[in-house]
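Comments concern the structure below.
In this view, the complex is presented without one of its protein chains, the others remaining in place.
Chain naming follows the written order as A, B and C, and within any one chain the residues start at number 1.
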Amino acid sequence: MIENGFNRRDFLKVLGWGGAVVALSGCGNTSVQDGAEIVTSYVEPPEYALPGIGVYFNSTCAQCDAGCSITGRVREGRVLKLEGNASSAINRGKLCGLGQAGVQAHYNPDRVREPLLRNGDKGEAITWDKALGLINEKLNGVKGDEIAFLTGAVSGHVKVLLKNYLEALGSKNHYAYDAVAPSVVRAANKKAYGVEMPRLRLDKAQVVVSFGADFLGAWVSPVHFSQEYAQFRKGSDGARGVLVQIESKMTLTGANADRWIAIRPGTEGILALGVINALDAAGLSLPADVAAVSKAYNAERVSKDTGVSAEQISKLATLLKARTPSLVIAGGAAEGYKHGSQNAAAIALLNRVLGNIGKTIEAPANVPFPQVAVTTGNRSSVQALNDSMANGKLKVLFSYGVNPVFTAPAALKFQDNLKKVSFKVVFANYLDETALAADLVLPLDSALEDWGTAVPEYLVEAAQLNIQQPLMEKLHAGTRGTGDILLALLKQRRANEYKDYEDFYSYLRSAVVKNKSALGGAGADDDTFWGETLSEGLVKLPASNGALSAKSSAAGLVLPAPAEEDSAYPLHLIPAVTANLRDGRHANQPWLQESPDPLTTIVWDSWVELHPKTAAKLGIVEGDIVEVTSRSGSVKAQAYLFPGIHPDAVSIPLGNGHTALGRWAKGVGINAFSLLDQVVDKDTGELALNETRVKIGKTGKRVMIVKDEGAAGGSQAGKKIAVSASTDEVELSGEV
Amino acid sequence: MSVTNLLENWSQFRHGHPVDDKPHEEYKWAMAIDLDACTGCNACSVACYAENNIPVVGKEKFNAGQQMHWMRIERYWPEDGREFADQGAQFLPMMCQQCEAAPCETVCPAGATNHTADGVNSQIYNRCVGSRYCSANCPFKVRYFNWYDYPSTDNVWPAEMTQQLNPDVSVRSKGVMEKCTFCVQRMTAAKNTARNEGRLVRDGEVQTACQQACPTNAISFGNLVDPESKVAKQWAHQQVELSKEVQAKDAQEGGTDLRGYRIMEELRLYPSVMYLERVRESAI
Amino acid sequence: MEKDISESIAWAKINGDVLKSLEAPRKLYWVILVAALTLFGVGLGCEVYQYQIGMGVANLNNPHVWGLYIATFIFWIGMSHSGTLLSAILHLMHADWRKPIYRFAEAMTTFSLMTAGLFVMVHLGRLWQFYYSVPYPNERGLWPNFQSPLLWDAMAIFTYLSSSVIFLFIGMIPDLAICRDHLHEGWRKKLYTILSLGWEGTDRQWRNFRVTYLTVACFLIPLAVSVHSIVASDFAMSQQPGWHVTSFPPYFVAGALYSGCAAIITLFIILRYVFRFEEYMTLPILKKVARLTFAISMVWTYLNAIEFAAVWYSHDQAAKDVLLQKAMGPYAPFWWMMIFCGSVVPLMLAVKRFQTNIPVLFAVSLLLNLGMWLERWMIVAPTFSHGYYPWTWDGFQWPSWVQWGMVFGSFGWFTLLFMLFCKIFPSVSMYEVKEMVYHRSLASKKNELAEKGAH
Partner (left out) sequence: MHRFLCLSILLVGLFANTGSHATEVPPSISTADDLGPKVEQPIEFPHDRHAGPRNPADAADPSVPAKGGMEINCMYCHTGARRSAVAAIPPLQKCVGCHQTINSVRETPRIQKLFEYWDAKKPVPWKKVHDLPDFVRFNHERHIQRFVFAQNKPVQEACGYCHGDVKTMTVARRQKSLSMGWCVSCHEKDHPVDVAATKTTHGPNDCWQCHK
């Protein structure tokens, strides 16, 4: 067991263990060698670390905000591979590809290794003392509201320190930004159920109807949902759950649906009301307020507006009526419009009508320590920040964990406005686009080197405090943990309060240990409790589940008619959030670039998805380089014909198109954020991701698309390779 | 291997047919992949890269068809000319099927690929001369050749990246063939522990990297000889037998209501991987 | 009847004419030699590059793991069959018109085998470990996989190569003695002295010589058949659609004889021109070779048709797909070209006028060889691009310049060896031509006598 952090750091030392370390070039030398390699042994060995045997440490995955717990396999002091930590209810021992690639974020050769100060166009390496001193100096005489801190979603003790630091500076400007967050759905959920993110019990549902929520791919907590999805599919004794996905561009979840329904972009809410109408017709009694709204949405009208056949709608209604409980989820495809909130609200009504609230939609666990609970990111924050920068109100900006220069929609002109801030400090692992625009870059420890805690947004069963701890010693002497930096900055302001804490580790330890009785460690001595916490990798917080306040109401629901034809820009652009690249921060992890996109099997590039019908109309064939132009920008990329997209839409995946971020990201593909118009959801002010209209033109160039699928495309050529059967052909009960 | 060893254990090293020649005594590693659970998320494939020191070849070489993914996720579309893929796609994780009567084994001139007593198709990198005959004769084309010397290629494992390499797995240099090994390093480690304790490996004690990562538990892996193992139960329930080339499902006119099948059974390769059909709801 | 050879050539003239080919070469010879050397240099450069960087530079991939190397390998193995056909088979059949031309055909056998062997080597991913596939006693007690057709292949080729070298050498002994006796001092004299093994032309030596030559000839014929059958087994013993064909061995042997004959016509014409062998390599002989080639081409065409029919009427859908892919897919131009060159062009040889028309024959023979090379490529490549597994199908894998460089380099290497051989050893068998002239003059004398007697 681990006694304390300092010794532990010692244990994490990397050993040279000759051939056992790196079996490079396994087929080179074929005979025994004497004295060619050096073996390094420990000076003082830890009890349990034996060369040649893997040791496992638990920590938390930092690749996305889902908060999966991980177990790192460490050998001779090097972390080799990440697995899921089975004791976490979120991922239950499983880990997605993105999480697996965490080691590549850690060992990435393009990490920033020392603090860099802008000197003209170059970054000049400076010492930490100088860097921190400089920040102190620049903050002198600056008013609190001239200082802003931009972060991603943030939780745990880093959040506490961050809050305290801003308080010490007298600033209230904390902007939490997440370019692809489900922020409209959160707001709609809050209205409908009283909570932003209720627990969605896929495992309990018989039918799941998802309006564009890619919960198996990139939405909220995909590993957890995948686990539940497996249970949902298995059902109890063969009663297999049915998944219906309604969206304009097929997501990974859509690809797994029993029925994938292509809908005209933006009409998701209309369809939801249409289904309610059909349920009414099928004999389900509706609450009066709902019936009042839904009666206008008869099958004929809905079918005309959405492009979904009346037969399909009635089939869906029949299914929903027959099999309960069901679960209806609103996701990215539904919320990304001017009327996104309305869409989401209409979809939430469906849950109410079907009586799912309380059955498959449950209240999430309360986090007993609100100061460590997550502050989720949204898109309106970056807009607000941009406004204040544009007005010249900001003098000092800190940025941590986000890359707004890359992800802010082109229409905001974020990069230009950023120049108006006189001193920009960026906490960075790599020199991304935002770090390159900074005046001072503070190099961070990787997630596998740093201490921290996190409370995930989507909680399962009980709330949990995830522990993030170093899995190995620092690769680079010049990097520092986020918490350590914040603590040092805080000490500049409130030296007295924090004088007891030598570093963030001691702060964290005392903060956790102080509350041990509330954390289930009553009676244990500090060291034991702390040791157990670290070895578990998480602390279950005492359970106190909140309640849902089902106040979903049809009143005030206004759904606009389907968007009119726009002759100049006839197509809807649907920027796709892919499981691997998300908002682009992972583009420099080669496993993710080389891992084919599940639906198109394209690697190392961006592409434009088009329905074959649309392509035929425009005379485009696969591999044509097309120019996609919106009112805000234009990009050129290869066209890919895709049977999973509405003919009125085109889709470009997000995440690629970096002009920085190191050798594996720079120059790969194009950046779809640079096309986005600044159109917002009316209720929440959130950027409407799918509201950008584009036109497509051929450039006359054609390339071979680099993808895994061969010349046969997705055809099995009549062979029995990937076989599927319909439910009436198979008997699932009794399966092992 | 020595001639005496080769002759005495011929039926172990080369199977013509799984049972007739020699039954597996202690272990027969096998897999079952439930396509209804598989979502095509690629976690298995990335886990495989991480576990097995698979080089990332980059765009140019990927374009040349020289990618090295031991486990690839294939994506098929319905082929009846419908306007939309309105029943989704069909994903299939494909890796070495560890055939009992493996066509690759018989043709290798150097004897670098053999059948182990555990019923797995071994690949001995250092014995490989690189004739690529095995790949030529593999119906699934799941063998991957080191067209370049990846350890010394730029940006494959630069600088600190080498520290991630798994010391239990060789890093392959140019000119050798490689493929899925069912994570032999994990099996060897588990067998070691078991032998020290004088027992056999228990079900669940050894997981392949893909199985361990799979978020939907679509992959199960274990010892087919042990009737209590999950994988053996799955095979038994689906009435898929290792040594048959026509399973109950296909033997019957119109099929049965079972889901288990192996790919290209008609070639009589007796693969060790059983797939379970993807299911689609007929009511919607 | 036309005369294969004039019966009035003096023996000394034969010696003189043939030995002249060993003297200081004409300019044309140098041109060919330098061209061959250049080509070989290019091929060598490509191999060095490929060896250093990896097989990837050849633009091979999964599933196209073999490419032109193996196709060209079969092509060269095929070429080697001509020598055996002319020396051994026709020898046993007492077709004595073969006598002026069999020597160079045999040399061709040897050199094309040596060329083919190179391709086995260059296609290996780890050339430096090639000995792992050779059975040799070692302390590890390891042996190659005797089940692998590739291993039989290596053995068959090696046996065939060594036997044909022996055959070539034995057949040359009396001629080497002539060379020895006609040359002045120098390294060549020493070489011939050693190689002629003290040949004096005694009765006993001639008797032993005849028996040995005959037995080696008998030994060689099954070898020749087996070597190409085994090369065919590389494919036929595999499980791939388009390869797993029972008729492959005879088909390969026929193809081999075919390309060999075509190559003989080509070299016949070149040698006749370069070394001025018009009196020995006469048009009537050329005509016979042309007719022989025509006959074999029809056999090949027939076997080809059988193969297609067998595939078509089998219920092997995968093999059928490959066949369709050949005829209609991206490889179609090459495949139809192969059919054209292999089955249509030889019809020209049926026309009497063309059978002695040297420019036409030269062009035809080149086309036939092109066709036969394409045939080998069309055996190897389409199966890779359209195998059992649709996911890995690809449209077309165009070989990189490295592959082409080595293919052309191999022609350079072959020509180089052949040209050197022609300068060092008599490329027309002097003693057998003498025999032939003698037999012809005897025959004509007999005829004369008979005619006289009749009167």
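Methods note: a contact is a pair of C-beta atoms (placed from the backbone, for glycine too) under 8 Å apart; a residue touches a chain by one contact, two chains touch by 3 or more.
This one's a predicted model, so the numbers in the text were calculated from it and none came from an experiment.
Counted over the whole complex, the shown chains touched by the missing one are A, B, C.
If you put the hidden chain back, the residue from C:139, C:185, C:203 or C:451 that touches it is C:139. Checked against the hidden chain, the listed residues B:44, B:73 or B:169 yield one contact partner: B:169.
Only one residue from B:122, B:146, B:207 or B:272 touches the chain missing from this view: B:122.
Touching residues on chain A toward the chain that is not drawn are 17-20, 23-45, 50-53. Contacts to the hidden chain, counted on chain C, fall at residues 137-141, 143, 211-212, 215. In the full complex, chain B touches the omitted chain through residues 1-5, 9, 12-13, 114, 116-117, 120, 122, 124-127, 168-171, 181, 184-185, 188, 192, 195-196.
As a working rule, only the chains that are shown with their structure count from here on.
The central chain of the assembly on a C-alpha centroid basis is B.
Distance between chain A and chain B, defined via averaged C-alpha coordinates, is recorded as 31 Å. Averaged C-alpha coordinates give centres for chain B and chain C that are 43 Å from one another.
Shared contact sites, meaning residues of chain A that touch two or more other chains, fall at 27, 709, 715-716, 719, 721.
Contact with two or more other chains is made by residues 126, 388-389, 391-392, 394 of chain C.
Against chain A, the residues of chain B that register as touching in their complex are 35-37, 39-43, 45-47, 49-51, 53, 56-59, 62-63, 67, 69, 72-77, 79, 82-92, 125-126, 128, 149, 151-152, 155, 157-167, 169-173, 175-176, 209, 212-218, 230, 233-234, 237, 255, 257-259, 261, 263-264, 275, 277-284.
Residue ranges on chain C touching chain B, taken from their complex, read 53-56, 59-66, 123-127, 129-130, 132-133, 140-145, 147-151, 154, 234, 237-240, 384, 387-389, 391-392, 394, 397. By the touch criterion stated above, chain A contacts chain C in their complex at residues 27, 709-712, 715-719, 721.
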